[in-house]
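The complex appears here minus one protein chain, its other protein chains still in place.
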């Protein structure tokens, strides 16, 4: 069998492990994607950068032409909405498993936001489409899901609040209350990704509708809010390090007596928690796989830099100095093991649903961004000052990776959960130890020996 | 499908990834092994310890009864020579792939040397049997291989030399020369594992037979030397962190005018290098997989300790203090990723032979022992002073892991090789960059923009 | 003796070690500085931020009012040019040792660039004033040094070049050549810090004046170039993780046939290397000590965050979760040891000049920024998304620390130098070993024992 193009593209060792789990359609789609990435997405990187205005007002009002062109091309090639698995979304989905999409997400991870967007696979739209496909009413789907699936509009997920420890979602303060035939929303959110985009037409807003409910997981509801609705106030874009991530951005937003019809409620009163639980899961793995791709890309850049004859110092290539060869070896090993962790988690989801893969998802979640940050950091060091500047994508990738360490729950939460999950094995282990002690005693007797 | 017993036994997440690569025979053998491990090997741990005399002379002259009993039982169960893959050794081998054996080696890794020995799968015999099966003459096979395969005798591989940097095998000084119908061997070796065992009947000795050969990889030959031959002098046992590892031990040995017949030469004059190249490979993965098993075992011990109600301090379980939950989570993640690396390398060997898996083998080689040492160290810390004593296997495992970091080539050598192997991708990457620059320029033109 | 205010301010344990090395003047100045920092510099942090325009053009043309007010106040209090040690600069200097200034620099390190600028102690002006004070002609001093000492103008040091591995200064390509009574400069520089400031009136430019000189350390010269001279072209500001660091910035600059009088040459033809050697040294320690201050400030912020009752999650303070107490302890220990390293290096410079303190300077250089980056990173994690945003100084500090790892020579260069310096002890150690072997042999004889 000739090597699949993805092997050379990602320089991965893991293809042998997963190849036989790929359908012919998935293999073909992956080859198609690799080709599209190399010939269309990659060359557009700097054009995209150049088409985003510097002006602090205009950059939030621009639809970047190259993105729209890439979207058209991708759609024609059938590289569209690949994240939406038919197994879970029979109506709108694509016949790909999570494992199969994971490898594709890795490829897209080399290009940051614009690469995923080209295939309509970028956050937060992906999760929002999943919410609407799973929980939306037919009317809601018609109005919001279809244009999202077509890449005609974009959307925001409005959950994180200012001044509130949002890793505990029960802390949420935004008020969602019924007032006659309307729902009235009041709250102060921030870090609402995508809300700055001129194409963003929908906020999916989480708030408290029943603050006195004894079950604190039934206090929340989720409501659809048109982005341009009266009372929706965009305060300012939040920065990540010095990046504003225009045009999507991360908005600080006030909902000031926003009034929408009752039909904008999703799923039902008090079911907000249930919805966000369903929204996460596979999406975390997508983040992780993209991070593996980013790390691999950083390593590729580093290899080019340290072998660049123009960069010789003291008569030697950079790679001949200090610990660079060793750094590269460690990066390769770390990427490989993180990749395997993510593939294993993706496959686990395919086999046992997200619920049956919590351990694997959690491990990937706290291992991968830190791994990728380390690899990117070594690459930056090999580029010197250029590595932190606007002339390479490295610093921006580093900032993104740093953010992933608390996006979607800080590392600490995942680490504690995995640790506590392991501790649940204690009872079983103590039981085995007790049995062992008996067998051991019997054996000492059989050998006619005094036990130690 | 009901869960395979190995899933619970190793608490591994990786079974889902590899299950479909296991033959029915392998699945059955693995289940058989898990049962044997739990009911026979594990309870024998302390009996074995008790049957080894303290006396500094007697401990080298003892055949430990429980080991021989375990060997008989294992043979009856068909758990014998599992390391020897029929694919490579059609005559003597067992129908198992490297991937399949890797999981079995992990199980055995929980028990140190005596566990592997019970199944006739312990180093250095495994590698020596491979040498004799692949390169031995019929006569040599009859005399040495058959008793080794039957577990009747044991053997040593005599390569490392005192005062010589042996990570570069061309440094070897031991002289092997023809003298009429005999071969005469003179040299000073040390760290000859297994040479202390009363059952050790064979030394496979590497030396220089043609020191003036221009090709320094043709200067060496390998000769079979009976362990009790005149001139074979056992000087002393080397210690590893205070352990003598009796009864096998690691001998310092002088070959003083040892004279053996010409028929004891293996494969031919000047072919020593060729033989040791073939000897390594899969064996490295066995070491690594056993190390994963050792790490998993240490984690199991740690979980028991930190949940032990007798170990409460200041009113809390140990796991409620400090960073223990986090340490456990990290250990779990590290074990999981190392396990996947080793499984991936084993599968790579099955698909592309050891030569086609050098990258994966090298990565496993420098990642796994350091990982396992870290996990074991955390477990030791949870046991306090007991963790470094003779009352838990942890310190001994730690010493063993430490040694693996230079056994079979120090980490540094593997790291450099992997790093340099990665650097070979530079040319390809520079070529892609050049192509990309052209596409990018074309795209800027198409967009009627000045390039950045 | 009552505690000195600096003890509480920095929460340092090291004051006891150095107190008796401080002169009464230094103690008084330090107390004065601590008071000024707390009551004037610290409250100005956000005002400064607010007075810097967002507009991408105006932010480079603004003299920030609060900075100028702080400068006036500092001058009145005698907190001015503290970096310039009278011991080395009798005419213009302040009677402070490097050790004494090191503690003051730590205090200033909490406030980033604007804090140091308030006392006229900010890079690159500090190094430039040292160059002019040590190597400038009377005329050069009158024209440039005096206004710099008065804080009336600012300056840039123009060395790093685009496309050139500048950690090896002999790679420099900018041409400096005599043409009659003029000097003509042509070159392409970048990362020229301070060049964006509207008050920047001087570039100190390094280039090659004698490229054919056999001694490659005599090929370079340094020339003074007025910032607004014809041919000095500001191309663009470089970014550090998305920050442009306006108004100083880090400019990309082309010198296009810039022509200045011969009297603008510093020290003499071919003496560029000699000058930059003298320019570094103490300055590196200032960077390091400011980094210690930044780390301490980050830890202070972290302590506030994790004890903030508004930040409780799941009913607990943040510090009651996971590994936060342990992280704080480690941060404290790391800050303390880094502080001692820097103080020790500063004292070494006082005793033995920079040349006699190369080891201590080098160690501080590669240890401290990495330490500080780690402490800041933990603090960021405790702030979640707010930690990477414009609402805390943490991300900006992190970006600054990252840059320090290659500013003024990448870590790798310092690490290699320290390592090679240590290896010089080999000869001495081998000699001692030989002597020891003799003594040991004699002792064995005296004990009438055979040697091991």
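Residue numbering begins at 1 within each chain, and the chains themselves are lettered A, B and C in the order written.
Going forward, a residue touches a chain if its C-beta (ideal position, glycine included) is under 8 Å from a C-beta of that chain, and two chains touch if they have at least 3 such contacts.
Here the structure is a predicted model, which means the values were calculated and not measured.
Novice: Could you tell me which of B:2, B:24, B:90 or B:163 touches the chain that is not displayed?
Specialist: B:163
Novice: So which of B:20, B:54, B:215 or B:228 would be touching the chain we can't see?
Specialist: Missing-chain contact among the listed residues: B:54.
Novice: What does the interface between chain A and the hidden chain look like in terms of residue numbers?
Specialist: Contact residues on chain A toward the absent chain are 322-323, 325-326.
Novice: Which residue numbers on chain C touch the omitted chain?
Specialist: Contact residues on chain C toward the absent chain are 8, 11, 13-14, 16-18, 20-21, 38-39, 42-47, 49-51, 65-66, 299-300, 303-304, 306-307, 319, 324-330, 332-333, 336-338, 340-341, 343-345, 347-348, 351-352, 359-360, 363, 366-367, 412, 414-420, 422-423, 425-426, 428-430, 432-433, 436, 439-440, 442-444, 447, 449, 451-452.
Novice: Touching the hidden chain in the full complex, which residues of chain B are there? Just list them.
Specialist: 54-56, 160, 163-168, 171, 190-191, 238-244, 310-314, 318, 321-324, 377, 380-381, 384-385, 388-390, 395-396, 398-399, 402-403, 405-407, 410-412, 415-416
In the analysis below, only the chains that are shown with their structure count from here on.
Novice: Could you name the chain whose CA centroid falls nearest to the centroid of all protein CA atoms?
Specialist: Of all chains shown, the one whose C-alpha centre lies nearest the global C-alpha mean is A.
Novice: Specify the chain most distant from chain B by Cα centroid.
Specialist: Taking each chain's C-alpha mean as its centre, the farthest from chain B is C.
Novice: On chain A, where are the residues touching two or more other chains?
Specialist: 324, 412, 415-416
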